[in-house]
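Just dropping this structure here.
Note that one protein chain is taken out, while the other chains of the complex remain in position.
Chain IDs A and B follow the sequence of writing; residue 1 opens each chain.
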Amino acid sequence: MSAEFAPWDEPDAVPLIKVENVTKRFGSFTAIDHIDIDIFPREFFALLGPSGCGKTTLMRMLAGFETPSEGRITIGGDDMAGVAPNKRPVNMMFQSYALFPHLSLWDNIAFGLKREGMEKDKIAARVEEMLKLVQLGKFAKRKPHQISGGQRQRVALARSLAKAPKLLLLDEPLGALDKKLRQETQFELMDIQERTGTTFVIVTHDQEEAMTVASRVAVMDHGKLIQVDTPQKIYEEPNSVYVADFIGDVNLVEGRATAVGEAAEFVWGEGQPSLVGMPGGGVQADRAATFAIRPEKIAISRDEPEARNRVHGKIIDIGYLGNLSTYHVQLPTGAMLTCEVGNRSRVARRDFTWEDEVWLSWTETAGMVLPS
Amino acid sequence: MTRLTPFNIVSLTLGFAFLYIPMLVLVVYSFNSSKLVTVWAGFSTKWYGELFRNEAFLEAAWVTVKVGFFSSTLATILGTMAAYTLVRRARFPGRTLFSGMIYAPLVMPEVITGLSLLLLFIAIGLDRGVLTIVLAHTTFSMCYVSVVVSSRLVTFNQSLEEAALDLGCTPFEAFRAVTLPIILPAVAAGWLLAFTLSLDDLVIASFTAGPSATTLPIKVFSSVRLGVSPEINALSTIIIGLVTIGVVTASLVSKRAISRRAAEERAAET
Partner (left out) sequence: MKRVFTAIPYLWLLGLFLVPFLIVLKISLSDAAIAIPPYMPTLDLSEGWAGLTSFLSELDMENFVFLTEDDLYWKAYLSSLKIAVLSTLLTLAVGLPIAYGMARAPEDWRPTLMMLVILPFWTSFLIRVYAWMGILSNEGLLNQLLISIGLISDPLVILNTNTAVYIGIVYTYLPFMILPIYASLERMDPSLLEAAEDLGCSRLTAFWIVTLPLARPGVIAGCFLVFIPAMGEFVIPSLLGGSSTLMIGKVLWEEFFSNRDWPVAGAVAIILLLILIVPIVLFQRQQAKAEAGH
C-alpha cells in the first residue's frame, strides 16, 4: 500500500459507496444496527467480525440480495433501493465460490459477459484475459470439479472480475483454503486488486487476513460498527477492549484511570505501582478502565529495570513456539501477564526457567488505557 | 457394521428369495407350452406370439403409453414448479394449503382420488377418455415429482442462483441457465417415476377412463380376475425384463459417473 493512498483523510474525496444509517431486521432480530460507512474508490476494505456479527448481511445488502429495513445505500452516487442484483454495478465472489458445476471454466467466466450481450470475439478476448490474470489458461475446458480448491478460488475471482465491476464483494474468499495456500493467495489478491483498480470489499472472520490485505478494516460486533481504521491503527490504537482483544493477543488488566491527558495514569491491584499508557476510546478519569498491553511489547528481565511501567512476578509457564517464546508470569495480585520474546539466536540459551522471579516492563506509549 | 452374522445371511437370503421367486415364477411359466399355467409342459414362446396378435392388448398398451407420456410430461413441469415454490418460497398466502395439497395425494387412497376426479369430470361435463386419464394421472404424479425434485433442490446451493443473478441474469434466466441444468437428473427421475406410476395405475384409470379408452392395467385386471393366463405371464415377463434392464443400466451408469467424478476430483487436488 502506497503511503499517500488515504482518501478517507481527504475532505474532498468522493466515496464510491455510502452506507447511511442502515438497519436490517429479520423479524425481531436486528442484524445490522444503524451503520454508517463510506468506502472510497480503489480501496481494499475489510469487514471483520465473529460469525453472526452482521458482516455478511451488510455485504448481501451491497450486492442486492437483502434490502435494508431502514437507511440508504448509494453506489457511485445512485440510490440502490429497488435495484435488483442483476442491475447493480457490483459483482460478488461467493464463500462457496458458487461455480456452475455444469459449465466449463471458460463458460463460467463468460457467463456474465454473455448476459450483457457482448460480441462473441470480445467475450473470448475478455475470458482469455481473465484466465491469464489468474494463470489458469490451460484449464479453460475443465469443469469445476476437475480442478483443485485453490484453482476454483481463482476461477471464482476471475468470473466476478470479468464484467469489470466498480465494486467487487468477496465473502470469506480464502476461508476454504489451507493455511499456506491462504497466505500465498492473500498477496495474489492484493496484486490483482491493485492491477485492476477495482474497489474490493472483503468479509472475513480472520483478523490476520483482514490486517494483511486491507487498506482499512471495519471491526463489527452484534450488528454495530466498533472501529473503522487502517490495520496499523486498529492494532496499535484500538478504541475499545473488544477491538484490542479481537485483534491479536493482548494482556488486559482491570483497574481505574486516575489522570487522563496526553497520557493516562492507571491504578490497579493493592500495593501495585501505577501504570502509564495512551488513553483511548474516550476513557475518563476516575472511572473503571482496562489496561491493554500486547505481549510482544513487554520486556522480561531478572534485575529491576529503569522503565516507568514495571511489575514483579513469577514464571508459571513457558511456551516455546520456535520463532518466539512466551512466558506466563503471575503477579502478586494473582493476575497473569503474557510476554513474548523473539528467539534471535539458534542456540537455545535458557535465560529463565519455571518459578523464576522476574521483572516485566514496558514503555509509557506501549499500552492503552481503555474504558471498561 | 460390516460383520455379517449367520442370522444376517439367512434373513437376506430368505428376504430376497421372497421378493424375487414370485417374479421368477412368472418369467419361467411364460415359456410354458401348456395352457395350464401350473403344469410344466415344455419350453415354448407361443404365448408371446399370442400376445402380439391380440389387438385389444396392443390397443390398450398404446393408450397406456400415450397417457403415460403426456401425463408424466405435464406432471414433471407442474411438479418442478411446485417443488421450486415449496423449497424457495418460505412465505406466501396459502402456503399451508399448498403444501397440504402436494402431500395429501401421496397418502390418499387411490379409490378416493379416482372417485373424486370422476365426479368432477361428470360435474363439468367432460367426456371420459384419454384426456380425463391424463388429467387424473398428472394430478397425483405431479406430487411425486415435486417430492423427488424438492429433495434435490434442498441440497442445491442457493448461492449458485445468487451468483447467476449477480452476473446479470433475471430470475427466470437464472432458473433456466443454472438451476434447471443442475437439477435435471432429479427432474428426469421424477419424469420416470411419473411415467411408471401412470403405466402401473389401475384404480384411478378405472374410475376416469370411459368406454372409449382402456389402459393396459384395466385390460390385465379384467382378464386376471378370471384366473391365471399364460398371455399375462408373457406380458409380465416383458415388463419385468424392461424394468430390470432400465434399473440395472441406470444404477451402473450412475455408479460409473460417481466413481469417475471421484477420480477426477482426486486428480485435481494433486
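Everything that follows uses one rule, which is that contacts are C-beta pairs under 8 Å (C-beta built on N, C-alpha and C of every residue); 3 or more make two chains touch, one makes a residue touch a chain.
Keep in mind that this is a model prediction, so the values were computed, not measured.
Undergrad: For the chain that is not shown, enumerate the shown chains it touches in the whole assembly.
TA: Its contacts among the visible chains are B.
Undergrad: Touch as defined at the start, partner being the missing chain; which of B:35, B:53 or B:255 qualifies?
TA: Residue touching the absent chain, from the options given: B:255.
Undergrad: Identify the residue among B:119, B:253 or B:267 that touches the chain left out of the display.
TA: Here the residue in touch with the unshown chain is B:119.
Undergrad: Against the chain that's been left off, what residues of subunit B make contact? List them.
TA: Interface residues of subunit B facing the absent chain: 1-5, 7-9, 11-12, 15-16, 18-20, 22-23, 25-26, 29, 37-38, 78-79, 81-82, 84-85, 88-89, 92, 94, 97-98, 101-105, 107-112, 115-117, 119-120, 122-123, 135-136, 138-139, 142, 146, 170-172, 175, 196, 199-200, 202-203, 207, 217, 220-221, 224-225, 227-228, 232-233, 235-236, 239-240, 243-244, 246-248, 251, 255.
Rule of thumb we're sticking to: only the chains that are shown with their structure count from here on.
Undergrad: Centre to centre, by mean C-alpha position, how many angstrom separate subunit A and subunit B?
TA: That pair's centroid distance is 54 Å.
Undergrad: If we count contacts the way the header does, which residues on subunit A are in touch with subunit B in the complex?
TA: Against subunit B, the touching part of subunit A is residues 63-65, 84-86, 90-92, 94-96, 98, 100-102, 111-112, 115-116, 145-149, 151, 159-160, 163.
Undergrad: Once bound in the complex, which stretches of subunit B touch subunit A?
TA: Residues 157, 159-160, 162-170, 173, 177-178, 181-182, 261, 264-265, 267-269 of subunit B touch subunit A in their complex.
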